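Quick one: the structure is below, questions incoming.
Not every chain is included here, but those present sit where they belong.
Every chain is named by a letter (A and B) in the order it is written, and numbering of its residues begins at 1.
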Amino acid sequence: MSGKRLTHFDESGAAQMVDVSEKAATARLATAEAQIVMQPETLALITEGRAKKGDVIGVARLAGIMGAKRTADLIPLCHPLPVTKATVDLEPDADLPGLRITASVKTTGQTGVEMEALTAASTAALTVYDMCKAVDRGMRIEGLRVILKDGGKSGRYEVS
Amino acid sequence: MSGKRLTHFDESGAAQMVDVSEKAATARLATAEAQIVMQPETLALITEGRAKKGDVIGVARLAGIMGAKRTADLIPLCHPLPVTKATVDLEPDADLPGLRITASVKTTGQTGVEMEALTAASTAALTVYDMCKAVDRGMRIEGLRVILKDGGKSGRYEVS
């Protein structure tokens, strides 16, 4: 990593929104994941609720999708991008116990959508926390990371 | 937890913004924490940068504070609250290696500010990811949780 530098700063150290105007607008894809770990009783409330008591997962999914669209508002040096697809999946996992969250975002643009995927996963996880905090304050969000990125000059990145 | 239910849904299972209009407006405080784990070389770039090559921590702190103010926009059933204080701290920790993030938020309001503190910590962590992703795509955000909540009827909650 010697010689590497952070492109979000210029030579003098000033933060900047990096110039992507010369980059080609290509198809971009990114997937992020996270887990939210909770008491088994909390997970039971969520999984039972899907039927009729209240759809925590449905609300969190929608929050995640909407969060993807707000990314450039939240992350200071992030370029605004027209999201062309966003999905958020939340799967109960009794071993955590908790929910496994996967968010995928696509665009046709001049820079990648990792931040959009991460923001979607993070917002979905925070929404689960919000809805369940009255019964389980100790929930934790773990393992928020990018697991797939494709499109653009730097090529495909995939966590094996 | 038997008999517990999720207050963000009514009896029929419909999501709702819970009625807090009868609750007293009292001083509320919450603190959240998270870690962002990275390559040691990435941490070195960040810590060196503070001096002159670019202040990753300063940018992330500001993003976190601004994120706290956007919480009710992001989290669907979260009540809007007038944040009266917000601080975000990011400490390098060579053992992670990475940054330890702590966010504290205060309000005088009818409901708590856990979501604001979590959103601040999460936004700060995502901003670090954004600024360093060109050199380290494998960074992970871990342990995002509430460690302190005070004010309101439910009393003080503190992770020991």
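One rule holds for everything that comes next: a contact is a pair of C-beta atoms (placed from the backbone, for glycine too) under 8 Å apart; a residue touches a chain by one contact, two chains touch by 3 or more.
It should be emphasised that the depicted structure is a prediction, and the values quoted were computed from it without experimental measurement.
Enquirer: To what total copy number does the complex in this file extend, with 2 chains depicted?
Expert: Full complex: 6 copies of the single sequence.
Going forward, only the chains that are shown with their structure count from here on.
Enquirer: Between chain A and chain B, what is the gap in Å from one C-alpha centre to the other?
Expert: That pair's centroid distance is 15 Å.
Enquirer: Of all residues in chain A, which touch chain B in the complex?
Expert: 1, 4-9, 12-15, 34, 39, 41-42, 45, 49, 52-56, 59, 62-63, 66-67, 70, 73-78, 114-115, 118-119, 122-123, 125-127, 129-135, 137-146, 149, 157, 159
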